[in-house]
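Only one protein chain is missing from this complex, and each of the others stays in its spot.
Up next is chain A:
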Amino acid sequence: MAHDVPSRRLRSPTTEAPAARYALMALALLFLALFLLLPLAAVFIEAFRKGTGEFIAALGEPDTLAAIRLTLIVAGISVPLNLVFGVAAAWAIAKFEFKGKAFLTTLIDLPFSVSPVISGLVYVLLFGAGSALGPWLKSHGIEVLFAVPGIVLATIFVTFPFVARELIPLMQEQGNGDEEAALSLGATGWQTFRYVTLPNIKWGLLYGVLLCNARAMGEFGAVSVVSGHIRGLTNTMPLHVEILYNEYNFVAAFAVASLLAGLALVTLVVKTLLELRYGADIAAGRKH
């Protein structure tokens, strides 16, 4: 040989042998395909099994339309409310020192640690026929349980942590400096929030709202307990999927399910895009 080349080509120390590498990759891909892609594909395949016409007809059912409408209403009420609650809670925890702060932080996590079914049951106990509150409200013409208010309450409870959890670390990291600067320059509290705090947290906030919305539309357990499954009235999309499925109406069940799956996919894509954007933003914030 003309060149002095080592007779053995050595790999970088952290690189495995090709066989091991491909085996690991194949295993990961197989796992993903089996447990994530296959079920997702199955949803869409089942939905379109009898053709696009059947799919559209299934979605056009009055009960299905009512379920979609209810889901949108519930998300439309609970997401903005949780946006406000989440910002308020994150603001309080990140920017102020007070007694019981650690307790409040733990409390925000409660909906994550409690089974959604329990969350629903809490409202049944609180507003049910046997409770003190339920009959009184009923006598004033307000139905909570097995009606829209109960579903909204259960959804708010379950989705409460998303916005707050997203904002607390972000706001803690940013500290109070920018707000103090704005105040010392003469800005009012509202102006400080509007022009300084909100722009600083906007990407994190959007991200939290997105996750909150996905969960609000997809929540099953808690809503199932308080809804009463009244067709066309208190059925949300996830509940409606279950009912249709139990009636062996597979095309309709999977058609509605494909809408929910589509929502999840859109959320994921937007979330990934946001992460790209939001990551750069955070990095810029740190450099500052």
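Just so we're on the same page, a residue touches a chain if its C-beta (ideal position, glycine included) is under 8 Å from a C-beta of that chain, and two chains touch if they have at least 3 such contacts; residues count from 1.
Here is the rule we use: contacts and distances are computed from a predicted model.
Undergrad: According to its UniProt record, what is the protein name of the omitted chain, chosen from "Chlorophyllide a reductase subunit Y", "Sulfate/molybdate ABC transporter ATP-binding protein", "cytochrome-c oxidase" or "Probable septum site-determining protein MinC"?
TA: Going by its UniProt entry, the chain not pictured is "Sulfate/molybdate ABC transporter ATP-binding protein".
Undergrad: Which of A:40, A:187 or A:206 sits in contact with the chain that's absent?
TA: The one listed residue touching the chain not shown is A:187.
Undergrad: Of A:196, A:212, A:226 or A:251, which one is in contact with the hidden chain?
TA: If we include the chain that is not displayed, A:196 is the one touching it.
Undergrad: I need the residue numbers on chain A that touch the omitted chain, in ascending order.
TA: 177-178, 180-188, 191, 195-196, 199-200, 284-285, 287-288
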